[in-house]
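With one protein chain withheld, the remaining protein chains of the complex are depicted in position.
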Amino acid sequence: MLKFAQFGAGRIGTIHATNLAAMPNARLVAIVDVNLPAARALAQRCGAQVATTAEVFANPEIDAVIIASSTDTHADLAIAAARSGKAIFCEKPIDLSLKRVDACLAAIKKNPAPFFVAFNRRFDPSFRSLHARLTRGEIGTVEQVIISSRDPALPPIAYLKSSGGQLRDMTIHDFDLARWLLGEEPAELFAYGSCLVDPAVKAIGDTDSLMIVMKTHSGRLCHINNCRRASYGYDQRIEVLGSKGRLIAGNQTATTVERADADAITTDKPLYFFLERYADAYRAELAAFISALENHQPMPVGAHDGRQALVLAEAAIKSLKLGRPIPIP
Amino acid sequence: MLKFAQFGAGRIGTIHATNLAAMPNARLVAIVDVNLPAARALAQRCGAQVATTAEVFANPEIDAVIIASSTDTHADLAIAAARSGKAIFCEKPIDLSLKRVDACLAAIKKNPAPFFVAFNRRFDPSFRSLHARLTRGEIGTVEQVIISSRDPALPPIAYLKSSGGQLRDMTIHDFDLARWLLGEEPAELFAYGSCLVDPAVKAIGDTDSLMIVMKTHSGRLCHINNCRRASYGYDQRIEVLGSKGRLIAGNQTATTVERADADAITTDKPLYFFLERYADAYRAELAAFISALENHQPMPVGAHDGRQALVLAEAAIKSLKLGRPIPIP
Amino acid sequence: MLKFAQFGAGRIGTIHATNLAAMPNARLVAIVDVNLPAARALAQRCGAQVATTAEVFANPEIDAVIIASSTDTHADLAIAAARSGKAIFCEKPIDLSLKRVDACLAAIKKNPAPFFVAFNRRFDPSFRSLHARLTRGEIGTVEQVIISSRDPALPPIAYLKSSGGQLRDMTIHDFDLARWLLGEEPAELFAYGSCLVDPAVKAIGDTDSLMIVMKTHSGRLCHINNCRRASYGYDQRIEVLGSKGRLIAGNQTATTVERADADAITTDKPLYFFLERYADAYRAELAAFISALENHQPMPVGAHDGRQALVLAEAAIKSLKLGRPIPIP
Partner (left out) sequence: MLKFAQFGAGRIGTIHATNLAAMPNARLVAIVDVNLPAARALAQRCGAQVATTAEVFANPEIDAVIIASSTDTHADLAIAAARSGKAIFCEKPIDLSLKRVDACLAAIKKNPAPFFVAFNRRFDPSFRSLHARLTRGEIGTVEQVIISSRDPALPPIAYLKSSGGQLRDMTIHDFDLARWLLGEEPAELFAYGSCLVDPAVKAIGDTDSLMIVMKTHSGRLCHINNCRRASYGYDQRIEVLGSKGRLIAGNQTATTVERADADAITTDKPLYFFLERYADAYRAELAAFISALENHQPMPVGAHDGRQALVLAEAAIKSLKLGRPIPIP
């Protein structure tokens, strides 16, 4: 039985804590949040105790920590966790600054600890199945990857201001999927960005619409498109063209009900947003972390993956700024 | 080059005549219709001549006739065609009376002629493919057949009055499909009928809604459902359950366009009615008739098929009337 | 907080007990099973105690019982539960004998207790949504209902022998759905049954393949088809034709992955069986029971529903035996 502490009792923290509560081989014992009422409510709901950061790291009974607090705290908490010998399940991104990410990874290298970066989409049942079938060679060699990723609605401008920008906040997930699916590191990328959804986004120097192309050393091609608003719900699709065929993973719907009437055939639109669409993925990623810990296996998504997705986001930011393709270091 | 005469210049006659005009190995030379302006217009459009019935049967150059005139004339024209040695492409049904059908078949037995009964649905590309795959054993042995067949809108009551009733006019197509797909003759059937669409249908002693079940000697099961009105268009679907799988053939749409919006995903409803849905089937059945003639092969759908579909319709009428299952003679 | 005891620690009992364990407003306190190791294992997993039947009914703290033991014990346990003032969540069927069901209902009438009959399919998200949309009038008046229900593989003959036969064991679910969807009681039905899957089924006097048609007083029509074996998985579909349109609810798949290759486009087959397909439905039906209890509302599926599904099954058995349509009393 693995004992967990969790930093963060917000939206994503609630998901992880309740998922953990339902797992037979792990137990959440401590929750830390500066918002004490939120910490208390979640702790009560999950049979855990409210604790301070210091208490967590001083407690030798705690095997692992879930870092689901605000982004700017991820790196420091990860370093501290490694120092006190605890396994780390860290929400993405490790940090918005590549410099700080590198500092964090260097610190952890001195106190090696299992480090899982929570790129939840890799654990979506459809994406996971698609990847497994790619790996089995079902469509031969990968040649082209197309990722469509659109949020249902523009978040508040206040959120966007502290998000690190669309590329670091939103596309970072797609960069991770692209690396995972291409089977090779991108060697170069080029990005176009626009403000088509709301001029307020432009006013804060960000984009709401993006199209990116990437190329690997062997010439594999990848396209990512993003939009901060899709009136029809959370649009999350992957297409891979291989030498022997094509794999597509599409959206999920609440029901299979189809209506035919005098106008058209009508079916459900996609599930509204990540809480609904990736509910299974959140459960599966935590189970994968626990399974790797229990079986002393390498983490399926690690610190290097967290770093590389940010490297691609940084390159895309540079491409937008300079208006030219950027080689990936 | 086969030379054709055609009886009937109405809606279905126009389809056959224009299809024939586009075929390289056949030529329509004569059109007969009591409605002379209609005959003339169609003749001109197809490069044929208007003729009388007597002229057609006296003309030794004519190889084959298409009987697309009113139902009550089919049997007599078929007999006369056989007597004058012409091949027969006959619209369904041969006649609404089984007695007259039997008299017709007996007369033709004395002057054997190739006799094709135009059950167009057997030539629909999807149904044809489904049948071919059944025959190839793709799903093992046939166990259950389900046929859904619904017209877009109730025809005029005047038409219904002379139609022979829903079972002889509409279900007869489905009875033919059922025999073709079951791979065995039905041994017994049972029918429920209702008037749900329009009470005027009840007033003339007919039904507008039907559900039929049939059983073959070896125990294979079949269900047919019919409705004279489907607000969403012409609904024509087949499902076959076999020992190793299931085959389904669905409706056709005008385009593949799909719209996603804040309410739903929306796609095209089915094509409106038989002229659109079975356009390919009408071409294919005529080509099949010509090919069988040219290659001296047996007709793919013959007089016996025309008779048996009517036998099933008669049994279903009896079942509705007596409220019990009826053995098929 | 409602306190529950549960009879039965088998497959379906395990589902209910673990679902209950995850619900915030209810607690499983006691589990009864003659198979003591099974009872102990499940009790431990859910934080409950092993108890005897007598202990459960003597315990005034227990508010409700889940009857998930063998079918022949349902009626007696329900009567005892009502006598001791406990609410009843009873697995279907109440009993295989209509006589015993009536005796049970009469006994409960004397000691009225909330009685929920667990027709899980009514709580499937797609079926539930379809029914809600029907009720909202999305397709006008119901005219035809078609239910396809096929199990993935023939169960052991030993199971079939004590199952009450295909109509009481399998079709009973579809009879319940039919009543729910038709919005009217069936007035008459007719059934065809065959043994096409395995002659061993015939040897025990049962069927493995069924086609049923039903008619309501106002003329609405319903078709049910059943098979004990569908090589492609659990096939559970509903189609309703209304005066203004059609609603269809289809199967569910594990992923949305689609492969295109030189042969075809390939997608997931349906989920394998009821444990997978109806996992959400099992959770939802228990939540509905608890919600009705908490809010002192009538049970959404009650004893009368349990009885009527059996009445239809009995009529269908009679129809198979006598070879004629049977009026529903």
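Worth a mention:
In this document, chain identifiers A, B and C correspond to the written order of the chains, with residue numbering beginning at 1 in each.
Note that contacts are C-beta pairs under 8 Å (C-beta built on N, C-alpha and C of every residue); 3 or more make two chains touch, one makes a residue touch a chain.
Not measured: the values here are computed from a predicted model.
Among C:54, C:157 or C:265, the one in contact with the hidden chain is C:265. For the chain left out of this panel, the touching residue among A:124, A:176 or A:235 is A:235. Residue-wise, the contact with the chain that is not shown comes from B:139, picked out of B:43, B:139 or B:221.
For the options A:162, A:194 or A:291, the residue in contact with the chain missing from this view is A:194.
The chain not displayed touches chain B at residues 22, 24, 45, 125-126, 129-130, 133, 138-139, 244-252, 254-262. One chain is missing from the display, and on chain A it is touched by residues 141, 143-144, 146, 148, 150, 190, 192, 194-197, 209-215, 219-223, 225, 227, 229-232, 235, 239, 241, 243-246, 323-325. Where chain C meets the missing chain, the touching residues are 230-233, 235, 260-270.
Operating definition for what follows: only the chains that are shown with their structure count from here on.
Note on connectivity: the fewest chain-to-chain touch steps from chain A to chain C number 1. The chain occupying the central position, as judged from C-alpha centroids, is C. Chain centres here are means of the Cα atoms, and by that rule the chain farthest away from chain A is B. As a whole-number value, the distance joining the C-alpha centres of chain B and chain C reads 42 Å. The distance from the centre of chain A to the centre of chain B, each centre being the mean of the chain's C-alpha atoms, comes to 58 Å. Residues of chain B in contact with at least two other chains: 230-232, 235.
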